[in-house]
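With one protein chain removed, the remaining protein chains of the complex are shown where they sit.
What follows is chain A.
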Amino acid sequence: MNKVMSNKWMIAIYILPALLLVGILIFIPLILTAYYGLMDWNGIGAMEFIGLENYINAIQDKNFWDSALHSFLLAIFSTLSLAIYLAVSMILASKIKGADFLRKIYLIPMLLSSVAIAQLWIKVFNPTNGILNRILLFFGVEKPPIWLANPDIVLYAIFIPILWQYAGFYILIYYAALKNIPNSLIEAAKIDGASPIQIAYKIKLPLIMGVVKVTIVLAIVGSLKYFDLIYVMTGGGPNGASEVMASYMYKLAFSTNDFGYGSAIGFLLLIITLIVTVIIRRLTANDEEVQY
């Protein structure tokens, strides 16, 4: 077998199928998107080469930067909420009553499709009939907010279902990582008189730091390319107040027939996400891996 593996031709043959698939499914569309970004094209008729004009327009486009800002806000909120998910999974991983049941409850949003979640939360947020405002009215709030129509609030209102949607996913990851920590370490700490907080902070957290870093990257990248819930719930409105990069790209390409410009935005979205990912990897890469 070793002989086979040292044969360069064999290695090439082994890699080839995967390479072909990755090339066809990922790199060719990527290059095409960048290429379409150089065109003035309505998606239907003839293309006209206009060089970097679309990219220059995008960089000067206030709507694009607004939607980029919204995407970054989502990324920040998602990253911050990881702390809550981590705390929850630490509680779940310790021996509390009903932990098993609670863990299943947290997973439910993961089982629903985004569209179903969006429909559910549209109902929750309904200004007159929605459960949220009904509760607020019950507690004597005179004019409860119009969640999805107020441009100052809509973005944050939409973040709630998004964070809710992914809670189960991250809790599951953290839970699995925490369960992997050898019990003997925690027992030893207990004998030495460490409090539960100290155990969580000084022992558990450092031991799952690798996983935490991965989830940070996942949360940020996921947020930057986020699309579906926002598209269904507000379509980026009112008047662009909840537009994110991906929904803006979609709107340009499909609603306004500006395929070239939409492609340029799509490619910029990729570049921004790549840059952010590299930065995060750099920032979090300096610690060495722990060994049990």
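Quick note on the criterion: a residue touches a chain if its C-beta (ideal position, glycine included) is under 8 Å from a C-beta of that chain, and two chains touch if they have at least 3 such contacts; residues count from 1.
One rule holds for everything that comes next: contacts and distances are computed from a predicted model.
Participant: Looking at UniProt, which of "Extracellular solute-binding protein", "non-specific protein-tyrosine kinase", "Segregation and condensation protein B" or "XapX domain protein" names the chain that isn't shown?
Facilitator: Matching "Extracellular solute-binding protein", "non-specific protein-tyrosine kinase", "Segregation and condensation protein B" or "XapX domain protein" to the record, the invisible chain is "Extracellular solute-binding protein".
Participant: Out of A:Tyr14, A:Phe27 or A:Trp65, which is the one that touches the chain we can't see?
Facilitator: Answer from the full complex: A:Tyr14 touches the omitted chain.
Participant: Go through chain A and note every residue touching the omitted chain.
Facilitator: 1, 3-4, 10, 13-14, 16-17, 20-21, 24, 42-46, 122, 125-129, 146-151, 154, 234-235, 237-240, 251, 254-259
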